[in-house]
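Of the protein chains in this complex, one is absent; all others appear in place.
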Amino acid sequence: MAGVFDNPVLPYFAFYATMVVLKTMAMSFVTTFHRRTKGVFANPEDVGIAPGKGKIATDESVERVRRCHLNDLENVIPFVLVGLLYTASGPSLSSALLHFRIFTGARIFHTIAYLFALPQPSRGLSFLVGYLATLSMAYNVLSSAKY
Amino acid sequence: MAGVFDNPVLPYFAFYATMVVLKTMAMSFVTTFHRRTKGVFANPEDVGIAPGKGKIATDESVERVRRCHLNDLENVIPFVLVGLLYTASGPSLSSALLHFRIFTGARIFHTIAYLFALPQPSRGLSFLVGYLATLSMAYNVLSSAKY
Partner (left out) sequence: MAGVFDNPVLPYFAFYATMVVLKTMAMSFVTTFHRRTKGVFANPEDVGIAPGKGKIATDESVERVRRCHLNDLENVIPFVLVGLLYTASGPSLSSALLHFRIFTGARIFHTIAYLFALPQPSRGLSFLVGYLATLSMAYNVLSSAKY
């Protein structure tokens, strides 16, 4: 099946885009893990699934994962959308790989910094690096786009 | 205009992807319906639009729809993004349709289970089935991607 991708950058974009989307999706399971171990749920029908101690409540460890998840939606999805248009615009492979790898590395570090509450500015800087990688791709897209 | 799609799986992906995006967008109207009938709003400037009884407040029926909407953003968008790359990777039509239909069915059932608060594990299982369909497509993408 390999080789069906007819844009030379697309097989690389496919790898990094899928990795960061999987990383985002993993937040669902971290949330569920915290909800079940702490017994704190958002829906009455969920309370029964943690035996003995479930209740409707908010918990800081759950909320932290949810903030990280929402931050991923706010940053990873723009990366994938802009990155796809950037890939279609015909960048050089070396330039494209630089953008994809910087973004992916920054977001993995961002997740670690968020979930383990590392001292700032570690999380802020990793957010910014990923953000700038997407902005740089957006600039490239706009340079070859029409309006 | 039909026939412009040059990837044989793309016209099918276009159908299922658009359906689940429309389902996600429909949550906006369910939220608005509950906000107006209950008169509970998030913004001061919105209060006047429900005559007589509007106020700034949270309401469990509104929050339930909003949780369902956010869960859609967390799952439907990864499906569309990964699904597009999966389609580009050249899967067989039968395998692709299996993934698209299982995901779409699972998310429609998930919405019903969420909005009507069906007993668990109905919602949890439908979440998991959709999640696994996306993971399986991601595995296929990574198998033919380069890094």
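Should a chain be cited, it is by its letter among A and B, assigned in written order, with residues numbered from 1 in that chain.
The definition used in the following text is that a contact is a pair of C-beta atoms (placed from the backbone, for glycine too) under 8 Å apart; a residue touches a chain by one contact, two chains touch by 3 or more.
Quick caveat, the model's predicted, so the values are computed rather than measured.
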Options B:P11, B:G39, B:G105 or B:P121, residue touching the unrepresented chain: B:P11
Absent-chain interface as seen on subunit B, which is shown: 1-5, 10-19, 21-22, 24-25, 27-28, 42-46, 48-49, 69-70, 73, 77, 80-81, 84
Sites on subunit A contacted by the missing partner chain, in the whole complex: 64, 67, 70, 73-75, 77-78, 81-82, 84-85, 88-91, 114, 117-121, 123-124, 127, 131, 134-135, 138, 140-147
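Convention: only the chains that are shown with their structure count from here on.
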Whole-Å gap between the CA centroids of subunit A and subunit B: 18
